[in-house]
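Excluded from the complex is one protein chain; the other protein chains are retained at their positions.
Let's look at chain A:
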Amino acid sequence: MNFDFSPEENAFREEVSQFISDNYPKHLTESRRAEFAKEDFLSWHRVLAEKGWVAPHWPEEFGGPGWSVTQRYIFDDECAKANTLIVLPFGITMLGPVLMHYANDAQKAHYLPRILSGEDWWCQGYSEPGSGSDLASLKTKAEHDGDDYVVNGHKIWTTLAQHADWMFCLVRTSQEDKPQKGISFLLIDMNSPGIEVRPIITIDGSHEVNEVFLTDVRVPAENLVGEEGNGWGIAKFLLGNERTGIAGVARSKNAVKRLKEISCAELVDGEPLIEDMDFKKKISELEIDLLALEYTELRTLAAESAGRGPGAESSILKIKGTEIQQKVTELIMEAVGTYSLPKIPMLDTGANYNLVGPDYSHGVSQSYFNMRKTAIYGGTNEVQRNIIAKFVLGL
């Protein structure tokens, strides 16, 4: 048992760190209030794509870098340390492996390179107004008509659909049998006639998620991935496939660092907040939880490296990881105190507003509001508990 990185791994870390500092787009490093634009995400995506690092977990034959589990961990860690924008998961992390596993050769040849290059922006058409945790009850219908499917339905909570070129979508192709059996996995061009994307503004004032209405949308039958009726299997594969980084340890460490900096700057009767025993204890408890999660993740990675793939235990990473992400934004808001109150517009409406308080106070409450989503998305934390109860504890 040892927790040391090999000299090769340390050299790799150095290489990654150097690459980021040399190549991360300068305009993304400025502190900013407004949310990032499509072009912001793509500018970093393209830099990584050119280097061959944009899809760390893809096999080399499809354009991945051929990294070990540990190298992937180091890469994520360095990106988080440098506070880079993330590479959006919808194409690279979610759809890519599905296509490699289920798609025909023509589909692979067409879509995979476009995911890597960033040419296609993907969104995920899963949830519906009546189908959240009970996803298999989804109603969006795809019916055969000549060489096409005709799709009618209503998707919701579709992240960044406003930028998307394509949507991978779960649709119902049969009403018979168990609900799970009639589901298929379709690739839908977002420019198709009959698609309407309506923004949902969330409690933090930002526009991340959308409703997508599909009315008589014609989708060529060749856009079906895998067998008709096998969409549920694909959906489960997608969820279980890529859990590295789900814990968000490195990014939470960054956030804890910011929390400590703010706690040093804020004063309580002339003394730094971080010297206040009550507040310090809260920080320590958070740090200890995070330290435990870091080692839980490393244990999972070590098991994965040894070919004992992550099981349902990795649901722990999702639950604990999101609890910590939420807690740290909560404490940052608390540390900032009254300057957490002024509302900072997240959307560029062109309106003037007064920016008051220290720089570090801007947007902290909005972050806190926004992070409530983490315990809800990707299978709520209660659904994750159900998974552990069933598959780990055998209840």
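Keep this in mind: contacts are C-beta pairs under 8 Å (C-beta built on N, C-alpha and C of every residue); 3 or more make two chains touch, one makes a residue touch a chain; residues count from 1.
Methods note: contacts and distances are computed from a predicted model.
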Options "Dipeptide transport system permease protein", "Pimeloyl-CoA dehydrogenase small subunit", "BMP family ABC transporter substrate-binding protein" or "Propanediol/glycerol family dehydratase medium subunit": UniProt name of the undisplayed chain: "Pimeloyl-CoA dehydrogenase small subunit"
Sole residue of A:283, A:333, A:346 or A:371 that reaches the chain not shown, by the stated touch rule: A:283
Sole residue of A:197, A:221, A:298 or A:375 that reaches the chain not shown, by the stated touch rule: A:298
Identified contact with the non-displayed chain, of A:28, A:265 or A:388: A:388
Absent-chain interface as seen on chain A, which is shown: 1-5, 9, 70, 277, 280-281, 283-285, 287-289, 291-296, 298-299, 302-303, 305-306, 313, 316, 319-320, 382, 385-386, 388-389, 392-395
